[in-house]
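Below is one structure, written out as structure tokens; the observations come after it.
In this view, the complex is presented without one of its protein chains, the others remaining in place.
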Amino acid sequence: MSAIAGVDAASTGPLDFGASVRVVRIGGLSLRFRVRALLVSIALVVAAVGTALAALCLGEFVLTVPEVLSAFAGTQSGIVETVVLEWRAPRVLGALLFGAALGVSGAIFQSLTRNPLASPDIIGLSSGSYAGALVVIILIGGGTFMIAGGAIVGGLVAAGLGYVLAYRDGIQGFRLVVVGIAISAMLGALSTYLILRARLEIAMTAAVWGAGSLSRVGWTELALSAVVIAVALAAVAVLAPAMRQLELGDDAARALGIRPEPVRLSLVVAGVALTAVVTAFAGPITFIALAAPQIARRLTRSPGTALVPAALLGALVLLLSDIVAQHLLPQPLPVGIVTIVVGGAYLTWLLVREARRRP
Amino acid sequence: MTAPAAVVVDGPPRRMRRRRAVGLVCAVVVLLVASLLSVLVGSKPLVPTDVAHALFAPTGGDIDRIVWELRLPRTLAALVVGVALGVAGALIQAFTRNPLGDPGILGVNAGASLGVAVGVALFGTRMPTQHLGFAFLGALLATLVVLFVGAIGRSADPIRLTLAGVAVGAVLAGITTAMTLLDPSTFNQMRGWEAGTFVERGLDVILPAVPFIVGGLAIALFCAGSLNMLGLGDDLASALGAHVGRTRVLTVAAITLLAGAATAIAGPIAFVGLMVPHVARWIVGPDQRWIIPYSIVLAPILLLVSDVIGRVILWPGEVPVGVVTAFVGAPVLIWLVRRRKASGL
Partner (left out) sequence: MNDTSRLHAEDITIGYDRRVISRNLTVEIPDGAFTVIVGPNACGKSTLLRALSRLLTPAEGRVVLDGRAISSYRAKEVARVLGLLPQSSLAPDGITVVDLVSRGRHPHQSMIRQWSPADEDAVRTAMDATGVGELSGRMVDELSGGQRQRVWVAMALAQQTPLLLLDEPTTFLDIAHQIELMELFTDLHEQGRTIVAVLHDLNQAARYGTHLIAMKDGSVVAQGAPADIVTAELVEEVFGLPCVVVPDPVTGTPSVAPIGRVREGHRSARGVR
């Protein structure tokens, strides 16, 4: 395969990385990346932009791309401007941002637990958020921001409880999963009971929220969540090399100069924050966190976790799902239903394909 | 993995066998007590003399009606469902070599729910007797799909089967949710179903399911010995003379029958199948020939106690048993996993 090309290619013959790798050196600083991952990421960005434009055009008022673009440029006014800037843009941007946050969150948990099936739900986060939101919707009767608050509190309490209960001289993956199952079951039972007892209309509203929907995402919600997501993503970017080393096992990671527990805790906090803020404003959206990192890994053929492609893919998938949920079904449904059906189908297809390949 | 205790030619020493038998008898006594409690406790509390009269000298009065039409049926339902779920859980855990195995992971719950939703939305069914057939059919079909996805090529690799259960279950759950969100009356019916309950589950609901449960039990007891060997790993099991493939197929059939029938009767009830075999294993060790009988007795105890708690905790209102089992089971599960040695199989 192709060799390393550096600005100052030293030494005796190329290092075979088994795939194209490029190194860029400026002075004493250097940057190394895999070509395929870069190309995939660029392709995903292009796809995301294209899909976003399409999403902005679709709807009851079908617009053309020039109209949409001019709305952003500020040269349109009236109904087009309202439709694009006030209704559709925040939702489309929300889909991209939330999808990216979920993709990264899933990548973190899959890396930490070394389990391709891990997702933030394993520590009871989504069931906690749902229960918290239900409490607000059914028992208190609050509006969007109270629901968001309830979801965050519920999710964090559940995740925190899960972490604390699973902690015994450090976190063991298995124990975390079991505690997560237990907490999710309790919260799920609570949610079922609340839904059962509520008045029908309220229960249905709650269930719609519980299915995961982007319809309540406006500019304020977007701005608030963007701040949290930006901070969390920055933290993840800094911790990314350490996260990769942790994949080698605690001993090897320590041998290479990482302190496993603080790094793990920070990553868990970042992952939880990413999922919690998305769940707060959009309800529990399943499978993006699970599937996006897996698809990203397969596309880029990289070992371990590929964070940037996971984020981009999560954004793209959530946006596509929202388009399907809004426009391509006989009746508009919450986006969460599309993600769970498509996600489950994708996983099924993967399993069938893997079985066929290995007789 | 802890080494299995009893896969030796001679079997365990007589003292241990006697201890286990005594334990089983004690459990049966507890079961009888729990059953009695289940008949006594409720929105109208009864006393044992009331029950005795109703059983042996019925006069057709209110109390007799309560005993015969409300308490006894739900107690019976708890017994039948408990037996089925307990054994299904033991089988799943032995089969997947995963101490977290719950009968629902093969798609049983998702399939049953979708079946009921289809019945309600498309055929307008309302009664538990009507739901029975749809639920059982849905559970069967779902399990078949999961089996197909998880087991093509190789003979039912447990990990892939679990993954397949998650995947197929998710798809089915999504479709079910879509159906409920599109129609308020469907939603209303389904939210009652999702909680898992023994209310209104009379003989007309229980009896049709009993043959399937009996069949599943028979298969389970037949396979118990081979399942022990499967716990050692396929290679070793074959070397010891177990029919690996055949045992796997039979076990899955038993799980489907038991879990499907149980869910069809009462709706999705979590945790019983997960916890009871664990507790049984804790008492008797990793011997399926004892775990299964213990599960048969312990699971109904858990369900009866949960059902009674459900009647008491918000008295005179009621909390569905499916909700209570989660709150009873989850802390026990957490405690179990926090012990220094998390038990394997």
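Lettered A and B in written order, each chain numbered from 1.
By definition in this document, a contact is a pair of C-beta atoms (placed from the backbone, for glycine too) under 8 Å apart; a residue touches a chain by one contact, two chains touch by 3 or more.
Everything numeric here is computed off the predicted structure, so don't read it as measured data.
Engineer: For the chain that was dropped from the view, give me its touching partners among the shown chains.
Structural biologist: Among the chains that are shown, those touched by the missing chain are A.
Engineer: Would you indicate which residue among A:59, A:218 or A:304 is in contact with the undisplayed chain?
Structural biologist: Of the candidates A:59, A:218 or A:304, A:304 is in touch with the missing chain.
Engineer: Just checking the interface: what residues of subunit A touch the absent partner chain?
Structural biologist: Interface residues of subunit A facing the absent chain: 1, 4, 6, 8, 10-13, 15-19, 23, 25, 28-32, 114, 116, 169, 238, 241, 244-245, 247-249, 251-252, 254-259, 297, 301-304.
One rule holds in what follows: only the chains that are shown with their structure count from here on.
Engineer: Just curious, how far off is subunit B from subunit A if you go by their C-alpha centres, in Å?
Structural biologist: Computed value for the inter-centroid distance: 35 Å.
Engineer: Going by the contact rule at the top, pick out the subunit B residues touching subunit A in the complex.
Structural biologist: Residues of subunit B touching subunit A: 100, 149-150, 152-154, 160, 163-164, 166-175, 177-178, 180-182, 184, 187-188, 191-192, 194-195, 270-271, 319-320, 322-327, 329-331, 333-334, 337-338, 342.
Engineer: In their complex, what parts of subunit A are in touch with subunit B?
Structural biologist: Of all residues in subunit A, those touching subunit B are 117, 165, 168, 174-175, 177-179, 181-183, 185-186, 188-190, 192-193, 195-196, 200, 203-204, 207-208, 211, 286-287, 331, 333-334, 337-338, 340-341, 343-345, 347-348, 351-352, 355-356, 358-359.
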